[in-house]
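The full complex has more chains than appear here; those shown keep their coordinates.
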Amino acid sequence: MTEAAASAQTRQDRFERGMRVLTEIDGESGRKVIDSLADISPELGHQIVAWAFGDIYRRPGLAPRDRQLVTLGMLTALGGCEPQLDVHINAALNVGLTPHEITEALLHSAVYCGMPKALNATFVAKKVFAERNLLPVDSA
Amino acid sequence: MTEAAASAQTRQDRFERGMRVLTEIDGESGRKVIDSLADISPELGHQIVAWAFGDIYRRPGLAPRDRQLVTLGMLTALGGCEPQLDVHINAALNVGLTPHEITEALLHSAVYCGMPKALNATFVAKKVFAERNLLPVDSA
């Protein structure tokens, strides 16, 4: 256990640690998801922050950029996770993946998940890239 | 075979028995789904009523409340079933599950299905609870 992990042990400390990681990776869109849970399931919001980000994401064994590659693969494969793909394609850009690397990862997903899921994920990327003025992407 | 099952054997009888169960559990929203099938696949509507509700749901071996817990778990895990989650979160309330029990079941689903599917289901619950003036829910 790292010293940082040892020092974040109260429920509140773990939440604050997670919120710093969440903000770094997902930026404003991650925070909005947590806020929108306040009146329906604040505990789900707490666990996403304190556990998913505070306990798992911050671990040093896999770089943030690598975590987003794994995450893009999972969200594409699961299907029906377009809102989460939106957040995580933004996150992927935030941690240093280029638009070309992202579309290449989604092209690669066609081999394992088939064309429909590759298409669904690519159209989410198109929306995110449009919002961030990153179109067109050259995948040649 | 119960006496009730024995007495509902014609196609029409099985349909009517199922419609009584469907109306009890799903209320108006279940009936609307069946109505919307009338011009595209009336037989699918018939089978949902006569088989799913008339043959399976009405069986005494598992209480209606318990059936909704299993159903919430399945619909959350399948993914892409938001319209059916809407119907069955309403049904869950109709058969006696509290809003807190429902959000707790969806928090529990994060352990088995992961955060994205837990989130998708929770946002359907938020919509249903808002329509029925059940917000905020305290999940502490």
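Order of writing sets the labels: A and B. Residues in every chain begin at 1.
We take it that a contact is a pair of C-beta atoms (placed from the backbone, for glycine too) under 8 Å apart; a residue touches a chain by one contact, two chains touch by 3 or more.
None of these values were measured; they are calculated from a predicted model.
Summary of assembly composition: all chains derive from one sequence, 2 are present in place, and the complete complex in the structure file consists of 6 copies.
Keep in mind that, in the parts below, only the chains that are shown with their structure count from here on.
These two copies of the sequence, chain A and chain B, are related by a rotation of 120 degrees on CA atoms, to the nearest 5. Each chain gets a centre from the mean of its Cα atoms; for chain A and chain B, those two points are 31 Å apart.
Considering their complex, residues 79-80, 103, 106-107, 110, 114-120, 122-123, 125-126, 129, 135-140 of chain B touch chain A. Those residues of chain A that touch chain B in the complex are listed here as 33, 36-44, 47-48, 52, 74-75, 78-81, 83-84.
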